[in-house]
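A single protein chain has been omitted; all remaining protein chains appear in their positions.
Letters are used for the chains, namely A, B and C, taken in the order the chains are written, and counting of residues starts over at 1 for each.
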Amino acid sequence: MQPLLSVENLSIGFGKSEPVVRDVNFSVSAGETLALVGESGSGKTISCRALLQILPRAAQIRSGRMLFNPNGDPVDLATLSSRKLRHIRGNRIAMIFQEPMRSLSPLHKIGNQVAEALKLHGRISDSDAKRRVLEQFERVGFPNPDRTWRSYPFELSGGMRQRAMIAMAMVAKPDLLIADEPTTALDVTTQAQVLGLMKELQQETGMAMILVTHDLGVVANMAEQVVVMHKGRVMEAGPAAPILRAPAHPYTQKLFHAAPKIPDPVAQDRPVERDLILEMRDVAKTFTMRAGKAWAAPQKVQACAGLDFSLPRGKTLAIVGESGSGKTTAARIALGAEAPDAGGQVLFRPTPDATPVAVHRMDRKQRRAFQREAQMVFQDPYSSLSPRMRILDTLSEPLEIHDIGGASERRDRAGEMLKMVGLPTDMLLRFPHAFSGGQRQRLSIARALMLNPSLLICDEPTSALDVSVQDQILSLLEDIRDAQNLSYLFISHDLAVVARIADEVAVMRRGLVVEQAPPEELFHNPNHPYTKALIAAQPTPDVNRPINLKLVAQGAGSPEHWPEQFRFKGSDAPPLVAMSPDKGSEATASGHKVRCHV
Amino acid sequence: MEILRYAIYRFGTMLLTLLVVSVLIFWIINLPPGDYLSNQIAEFRASGQESLVAKAEFLRQEYALDKPLWQQYLIWMGFLPGPHGFSGMLQGNFGWSFEFDRPVSEIVGDSLWLTVLVNLAAVLFVYMVALPLGVIAAAKSRTMIDYTAAFIGYLGLATPNFLLALILFYYGNKHLGLPIGGLMAPEYEGMPMSWDKVKSILLHLIVPTFVIGTSGASAMMQRLRANMLDELGKPYVETAVAKGMRPSRMLAKYPLRVAFNPFVADIGNLLPSMVSGSVLVSVVLGLQTIGPVLLQALKSQDMFLSGFVLMFVALLTLIGTMISDVLLVLLDPRIRYEGRDG
Amino acid sequence: MTQDNRYVDDAPFDADASLREVERKDLDAPNWLLVWRKFRTHKLGLISGIFLLFCYLMLPFVGFVAPYGPNERDAEHLFTPPQSIHLFHEGEFLGPFIYPLTSEADMETFQWIVKPDLETPKQIEFFCEGSKYHIAGLIPSRTHLFCAPDGATLFLWGSDRLGRDIFSRILYGAQLSLTVGLIGITVSFVLGIFFGSVAGYFGGRIDWVINRVIEVLRSLPELPLWLALSAAVPSNWSPVAVFFIISIILGILDWPGLARSVRAKFLSLREEEYVRAAEMMGASSGRVIRKHLLPNFMSHLIASATLSIPAMILGETALSFLGLGLRAPAVSWGVMLNDAQNLASIEIYPWTAIPMLPIIVIVLAFNFLGDGLRDSLDPYQQ
Partner (left out) sequence: PTLQESEFWKAEVDLGHLPAIGDRLPEVPLVVDLETKGRTLGVQGGTLNTMVTRSKDIRQMVVYGYARLVGFNENYELVPDILESFEEEANRKFTLRLRPGHKWSNGDAFTSADFEYWWKHIANNDQLTPTGPDDFLRIHGELPQVSFPDATTVVFEWSQPNPNFLQTLAQAVPPFIYRPSNYLKQFHQDFASAADLQGEIDYARVKSWAALHNKRDNMSKFDNPDLPTLQPWINATAGKKIRHQFVRNPYYHRIDSNGVQLPYIDTVEMEIVAGGLVAAKSNAGEAELQARGLDFRDIPILRKGEAAGDYRTQLWSNGTASQIAIYPNLNTADPVWRDLFRDVRVRRALSVAINRAAINKSLYFKLAKPGAMTVLEQSPFFDQSLRDAWAQYDPAMANKLLDEAGLAEKDGYGIRKLPDGRPMELVIETAGERQEVENALQIITDDWRDVGVKLIMRPLDRDIMRNRVFSGSSMASVWFGWDNGLPQSYTSPIYLAPTDQVFYSWPKWGQHYQTGGLAGEAPDLVPAMRLMELLEEWNNATDANGRAAAWREMLKIHAENVFAIGIVAGAPQPVVVSHKLRNVPEKGIWAWDPGAHFGVHRPDEFYFEGGDG
């Protein structure tokens, strides 16, 4: 059988420099999934974009063919006229972009943008389109599709935007779906749901799929074929099972070796910390939606409620949870980027014995001092980098702002930092758009570390990194924490990462913390149905132990189906209560809290 | 809801501003020493026409020009009743034009709608030309199309309006039989609207529209092009391309909307700048718009007339800025007018 | 191909290969140097830039280049059409020369009939003595690059109704047209950008106040102002001084338009994540405006600045209608064009409208320069 798409000897380069993609070959047949894995910055995204001819302006395809053969009449996508290409784009081949936050138009409502994908190819009435889009929204896990339809991108959480992007690519039911890291911003249950949906669609329409991912667990669960890339070249390619079982190439081996796992529990004695660097008391946040009708009352969205966190100095508090559950909001409030609703309090102690500063109402001087100490790695690194600033300037900006060091010292430090996150220093002169997704994420981390802060808030700092680079970054973070007594508020979807780095984990769902405990407690003794579902949904890089996507996708389901204890309706959720110590561990208060009726 | 509330609030501020502006306008037109009637009186005196002096004196009292300035203002605005039942702007009485010896409302009546017509035509022209050209020039930047559009635009900008008008009139008349000057063939004047009259007006509008519009159009085109170029590199444009949109639709829907922000901001200036920009054009082209009337009124210090025209233009400006502020929020949902940390 | 259908790369593998180092020199290069490097590759922009530079550098020396003085009249040769320079006379190479002209009034058509005397070619003189001028307004000199031969005229671009050389007048006119107008632009840009960015970035009350000021300024009529001015300017002020003041006033009146655009854009840009990020790092408002907001509006500003240039050069033609423009003996392109604003100039003496050409050329040069600048600032073009 002819493959649906075969890429032959593809080489792509920027400007006059060395090609960044060299002699890449792969092919994918209808109904098949090809997983593209590899190092961050190895050219995965560029190769995918080449298929649709939407390379950055500076890039050229240096050689190679890309034969697309939907109906026995192969065309070379590299040389196709733009008119013909137009009929293929979005219709035959759809793409989910890696950075959904930037890839949606900021001025148009989500519904409009998604429905457009339908309307562009083929006649469909407005109401039909809306119906189908809403349906799709439902299937990618939007709790309230109607609200999503009316939202602007900036009103959605990272994961929600990503799902909107997925919906947009999938509504048109393409022949080939290119999914560039489609689930990085999704929690594992939602991820399972989305992956399940893709599988379903594949079975339904015989869609082929190119899946770029870092999560070997996802590869194991989804792919028939695997292509491993490193520095623009294919290292190893072939059917998934054998490669996963026995990687042949040293890079592949190295990669697989680095995959994190949830460690086995080691009983640890945790003294109760009194030196809290950050405290959040009863923090809630309500947003008003922009897209109101002129005459209707504005719609409110409760992003999070009743948050009580305390972060001891030198420790890591991790937040995991459902996409859209208010994690980012909480983090932004902690940093003072957003004011909490009245009544909430955020307190920061720069030194153990200093009087705490109220982050939510700082004066100018306090704010400046605070900003010197607290830094953030944004969930969406692309948007948070000034597009017209070279990386060198971006990295040295914090130093400049706080007037630290001379110009050349700042540059040295920028170069050093860049090396620490694994990027070559010649990238200092580039602009943010000339990086891969993972590279930008590392830039964001580097920038946050420039000032040697004492509190670092990381909003999914490693979601776009391949496991080996991720390992490197996590080690870096750990080293710094140990060396400088840095404290982290760490948001992540990757439970294995959380298990590795966190001292305490809070699980959030729909704006509420449902369970909070040290990782070893939480992962091995989850109490809340949602936590349980979450752990079950974590994919493992083992082809022999596939998870049942359908099953875990249902996650914990809606509260009505939960055990009596946890059940609630609307906003009258039960309080968070401390768990009595488990039989196993006899230690005193383990600090395990769960939201339930007692 | 919020937008409605904002619009209402904005309308309130507009009225307030209008009040301030009215004070300033009144002050400005009274800035030159004397007023129409005292000038007239002086002139009559100087030339010994005592008879007319008495009449002018009478008018002075009639229109309260002998009162202190602040009272004059209040009377003019209609906050205070004037002598002999003279009521002010708020009551819809715009006063008397000494120069034309007719009520102000009668004089401006015709010119107002002609002004609006000419300027509307010019605005339409600007948008119809500048929008597509600006977008195309950006999409095809650094091509012959781009350069040609720039060249023609700058040609229009670099030609003084009157010269441009003369050239267009002269050759337009010679080769195309276009009429020279005026806004309609004289025979249709005062006739009820008919198809022929409309045709005649349209024919006469060609050159003025072109003359008033070219500079605006090329300015808008170049700025739009620059803004579009900034947007074209953004990822959301790629997303739209990946959807398989036609370039024209894609450009119009996505980047244009972002690029349009500075222009919406300037809508308030569109009409008034054309009104004042077209004053000179109107004077030299003999268009019966409000411009020449204003110039004449200002020169002779015909204060009720110039005051009304200026208030009218000010009102247009304020309405324009109000609309632009409301439109801005509609155009870009991210925009809030609150303070930075509010 | 190895077992189970698998492709494995067989090149030697080094995981940490090639963490390239950037050269220290590049790292230390200031930003403008990088922009300049990029700009150099923009051919049209570069040429335009060099051309403009040349024009400005030439301004002090126009007296040397111009064969005639700005107000030097030749009563014998009114409305002479442009004279062409020849090299060969009857097949013989003579170097640059012209045929002397005689002009005669045609009392039928009321035009001047200009007849070249094809018998006596006269060579153009170089580095010759001519009318007196001042280099840079200071050093008196009489040497000209080239002058008319004795007993003949040299009107490269024709002469006007008083027999003045249009070419020389354009050169002298550049001294005013290329400088004074720019002051107005500068004033308006500084004010517009300052108030616009403050209003847009801070929003809230500051925005409210600035906007009301803008509205009021906008609503206030310009016409009475000009009229009042034209009566109030002291008579013995030199035309250049009047023009200077006027262009500053023009600038002061002009800023609200720009300010509103800047404000609107900044209202939108300030919601961007990177602005938030900078603020979270403690960047001062001034810094955010300068480093993050303004660069993102640069294209618009550059385009606007380019566009104001013809408006400023020609602004005086509109104003001279009210008696406020530049006037003789000052020479500017606007003044020259003002003289050409009649039918006869279009139809019979088209060369009197030649001053339009330098305006267009200058504006196009500024446009391409701006374009080049825009492109070299555009990160996506790197």
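Worth a mention:
Methods note: a contact is a pair of C-beta atoms (placed from the backbone, for glycine too) under 8 Å apart; a residue touches a chain by one contact, two chains touch by 3 or more.
Every value quoted in this text rests on a predicted model; they were computed, and no experiment measured them.
Judged over the whole assembly, touch between the missing chain and the shown ones holds for B, C. Of the listed residues C:227, C:312 or C:377, the one in contact with the hidden chain in the full complex is C:227.
Set against the missing chain, the residues C:163, C:251, C:282 or C:370 yield one that touches it, C:163.
Residue C:73 is the one among C:73, C:86 or C:212 that touches the chain missing from this view. Where chain B meets the chain that is not shown, the touching residues are 39, 45-51, 53-55, 62, 84, 101, 103, 110, 162, 166, 169-170, 173-174, 180-184, 186-187, 189-190, 283-286, 288, 299-300. Although one chain is not displayed, its contacts with chain C can still be listed: residues 71, 73, 75, 78, 105, 107-111, 161-163, 227, 230-231, 235-236, 238, 320, 322-323, 327-329, 339, 341-344, 347-348.
Basically, only the chains that are shown with their structure count from here on.
Looking at A-C and A-B, the interface holding more C-beta pairs in contact is that of A-C.
Distance between chain B and chain C, defined via averaged C-alpha coordinates, is recorded as 28 Å. A separation of 52 Å divides the Cα centre of chain A from that of chain B.
Shown for chain B are the residues in touch with two or more other chains, namely 233, 332, 334. Annotation for chain C: residues touching 2 or more other chains are 271, 296, 379-381.
Considering their complex, residues 201-208, 211-212, 214-216, 218-225, 227-228, 231, 256-257, 260-265, 267-268, 270-271, 285, 296, 299-300, 302-304, 306-307, 310-311, 313-314, 317-318, 321, 334, 337-338, 340-343, 346-347, 353, 356, 359-360, 363-364, 367, 374, 378-381 of chain C touch chain B. Across the interface of their complex, chain B is touched by residues 52, 54, 57, 82, 86-91, 94-95, 97, 99, 102-108, 116-117, 120-121, 152, 154, 168, 288, 290-298, 339, 382, 433 of chain A.
Residue ranges of chain C in contact with chain A, taken from their complex: 2-9, 11, 13, 15, 17-22, 26-28, 31, 34, 271-274, 276-284, 287, 291-292, 295-296, 298, 377, 379-382.
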